[in-house]
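As you look at this complex, bear in mind that one protein chain is not there, while each of the others sits in place.
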C-alpha cells in the first residue's frame, strides 16, 4: 500500500528548529503520505487539528476518509481501531488526555494487547495509540496522569515515550510501521520545546534507550516529561564536580537492559526519575531489575525520584509533586559518597 | 445504622473447618446483619449466589433491596456504587472475574480512588470491590488475570488479598468497615481450600502483613494465590536444611514496610513470589523498596519468582506459568550462598 | 425501606416513551407564548426568578472568562447562550434534590447557591473541588465525561432505599451521550426506576465535533425508548420550557415513576473554553443565528411585554449583577497560598505511614529551600 510521492523529495536534511508537536505532526503527515493504509482518528483530531494541534492540517491534506473525528467514546475508538487493523489498516488514534484513555482500558488490555497471541500470530494489530500524558502544564485533574505503568505491566503492548522532537518524529514513524500495538505517550509539557534538528525516520530505534549525556559517577534513568529535568540536574551536578550520565529510556516496554545495565555497572549508582507516583510506578521495575542485574556493582541503593503517592495535584501545587532539580541533586547526595577519609557523607 | 441481632450470639468461637468461599460468605452475612447500610450487588450475586457461590443465600436472607443483581455493566456497578456511597450506604460489589473489572477502570481510577481527596475529605467512599482474581483453576482467557498492580499503582485505593479463610473473613469485615475504597482481591484458586479455624472479626489487621512461617535465612514475600506455593516451598527447603521465613502481605497497598523490612534485614535474602507477570508487576515495588530500605543487609539481590511476561496461558499450559515449588527452590539456590570454604555456590 | 422490584418490561405502547419530533417550547424566540406547548407555563414568580438568575449567571460567566484573561483562572469553559438550561434546570430542583454538574456547569452550580469563589477553586487551580457537596447537594463538577450520570443514579437509588424523597439531576452534553457510561446510567436508572433526571444540553458541539458526527439519531431524546424511559425534546433556549420540563420530570421521579431523559437544544456562544479557537470549526454566521435566539432576550421580552418587568427593574438587576461581579473580581484578585501538606492529607481517611514520610520529605525540602 506504500505510495511515495515526490513530496518525499522535499525532505532535505537541513536542520531547522522544530517543536515536539511539530515533529509529531510531520511524522503523521509523512506516514499518511507514504502508506495509504494509515488512518488518523479520534476526538477533535480532524477539523480542529487536535487540542494540542498535533494533527493540525492533516484532515485538509489527506481528506476525511483518512483523518477524521469520531463520536466521543474512547472504548469505541480503540475497539473500532482493532477491527480496522484486522482488516489491513494501520490506525493511529488519539486519546485526548491520559485519564480519558481509561474508558478504553478493557479494549487495550483484553484485546489490543492479546489478539496476536490469542491467534498464534495470525492476527496482527499494528495500531498506535497516541496519549498526551503527564503534568507540568497547569492542567486540572484528570488531565495530568502519568499512566505508563498501567500499560507497561500489560504484556503484548509496546510502550514508547519520546523526550525530544527528533525522537518524537523517528519513534512515531517506527511505531506506525511496527506490527505490534504501540502505546505512544507524548509528554505534553514538552510539546512546545524546540530543538534544531533534521527529522529523520531512522534516527532512533524503537526499543533502544539512549545515553543523552555521558557521565561516570551516577546514572540518571529517565524519560518523557521528566527527562529535561534530569538533564538540567546533571548539568547542575556537573558544576559541583559530579559526573552524571543521563539515559533516556524512550522504550518503556520492552526495556533496554543492555544499554541501561552497562551504564549502571560502570557508574555503580543509579536514580530513576519520573513524574508518575512512586508506588508500583515504572521506576519500581527499573530499580528492581537493575538491583538484580547490577547487584555487585552497586555502591548505593537505586533511588527513585518520582511524584508522590497521591492523586495528581491541582495546578497551584503541582510544582511540589514533580521531580525537581533540587530533589534529584538531593538524591544524588544520598548515594553514599565517601569523602577522602573514607567515611560516608550522606545520612542515608 | 448498626443493628445487632441475637444471631450474633450464635457466633461461638468454636474452631471448625471452613473454606475461603465460606468464610467470605459469612463475612458478608455478618456485615449485612450488623450494618443496615451495607449492600451487596453485582452480576449473578442475587438469586444465583455468585458464580463462585460467595454470596450464596444472602439474597434469600436479606432480601432483594440489600442483595441484588444489576444489569450487566461493570462501569455501571462501580459508578452507581459511588453514588450510593455518597448517599451514606456501604456497597460491597462483585466483579465476576478479574478481566471483567476492566470496563470499570475509569470509574475506579478517576473517581473511586480520588473523590475523598478531591473534596478534601468531605466525601468518603466506603466501597468494597470484590474481585475473584488469578489463575490455577484451568480457566480460559480473561478469567485468570492477576490485576493487582493496576490497582496498587492508583493512589487512594486500598488493595487487600487474603491468603487463608480466617484472614478472608477478618479482612473482608474490616474492608467493609473501612472508610476508604478497598479493592478486595480473592484468590479464586484458594476458594475451596479449607482451614479449621474460628472466624473472628479482629484476627487480622487490614494493613498489616503477617509472618506465616518463621525462618532465619531467606524471606519469601508472597500473597493471595501464590502464598500456598511459597509455604510449600519453604517446607521443602526446610527438608534441605534451609530456614525460610514466609510473609503473607495481605495488604498490597498500603505496604507494611515495618514487618517486611524487619524480616529481610534479619535474613539478608528475599524473594517475592506472585502469579502476576513480572514486568512492572507488584513484585517490582517490593524488590525496589526493600533493596533501598535493606541495602546494607542484603547478601544477594532480591529475586522475583512470578508469572512470565505473557498473556495468561491457556489451561493446558498454565502450570508452566505459575510459580512452582521448584522454581522457588531454584531461586533460593541462586541467593549467593557461601559454602564453608567461603566461595559462592550459585552460578549467579 | 420501600420494596424495590425492578420494573417489569412492558411491551405496551412504546410510543409513550418517545419525545415529540420538534422541541417543546413555551416561549418563542420573540418571547411570545406558544400555543398548546405540551408543558405547563411556570408561575410569574418563577419566571421572574429565572430572569434574575439568568442575568446574574450570565454576568458571573462573563466575569469568569475575564478572569482567565487576567491570569486569575487557568481555564474557563463558558456556558454563555446556555443560560436557560443552566438556570432553568437548577431552579426546578427542590432543596432536597441533588445536582451532578459537569465542568461546563459552573453557572448552574452558582445558581444552586454555591459561593462562586468556591466554585472557581477548581479552575483557579487551588483544589479539585472547592465546595462541600453535602452543603449544597451538588456533586463536584465532573470532567471525565458521562461518569457523573452513574453517580447520580447511585445516589438516587440509595435515596429510594433509604426512603428519602430525593431526586438527582445529572447534566450532560451532547458529546457525553456517546460514552458507554451514559448508556449504562440510563439503563440502570430505567431498570431500577430510580428518581433521576438526565438533562442533556445539546449545544451542537463536543469541542469541535458537530452533532452530525456524534449521532445519527432523529434526536438524542429518542434514546429513551431503548431503555423504557420517557423522554422529552425541548427548546433549550427557552427558560420557561426548561423549567417546566425539569419540574415535571422531578415531580414524576419523586412520585416513584422513575427517570426521565430530557434533551434541550441549545448553543454554546463562546468557544469550548477560553483556550479554544472556535473559528477553526464553525462560522460566525452560525453563532449569529443563535444570538438571535438568546434565552435572556426571549424571557425579558415576555416579561416586559406582560408588564412584569420594567426598565428600572432591569437596571437595578444589572447593577446588582455588576456589584456581584466586582465582588467576585476582588475576591479572585488575591494570590491564594495552598498548603502543600494538603496534598497528603485526604488520600486516605487516615494518613498512611508512607504518605506521612513523603509529606515530611517535602516539608524538609521546602524548609531547606527557604533557608537558602
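Think of it as A, B and C in the order they're written, each chain with its own count starting at 1.
Here, a residue touches a chain if its C-beta (ideal position, glycine included) is under 8 Å from a C-beta of that chain, and two chains touch if they have at least 3 such contacts.
Please read these numbers as outputs of a predicted model, since none were measured by experiment.
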Which of A:102, A:255 or A:282 touches the missing chain? It is A:255
Residue, one of A:49, A:71 or A:135, that touches the chain absent here = A:71
Which is it among C:181, C:235, C:270 or C:294 that touches the chain not included here?
-> C:181
In the full complex, which residues of subunit A touch the absent chain?
-> 39, 64-65, 68, 70-71, 73, 75-76, 78-89, 103, 106-107, 110-111, 114-124, 155-156, 158, 178-180, 207, 254-255, 257-258
Interface residues of subunit B toward the undisplayed chain are 43-44, 46-49, 51, 68-73, 75-76, 99-100, 102-103, 138-143, 279, 308-311, 313-317, 320-321, 326-327, 330
If you put the missing chain back, which residues of subunit C would it touch?
-> 6-14, 17-18, 21-22, 178-184, 187, 190-191, 193, 211-220, 222-229
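The rule is simple: only the chains that are shown with their structure count from here on.
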Roughly how many whole angstrom separate the Cα centroids of subunit A and subunit B?
-> 32
Averaging C-alpha coordinates per chain, one finds the centres of subunit B and subunit C separated by a number of Å equal to 40
Approximately how many whole Å separate the CA-defined centres of subunit A and subunit C?
-> 36
Going by the touch rule set out above, which residues of subunit B reach two or more other chains?
-> 75, 103, 106, 110, 114, 117-118, 155-156, 255
Can you tell me which residues of subunit C touch two or more of the remaining chains?
-> 127-128, 144, 180-181, 342, 347, 354
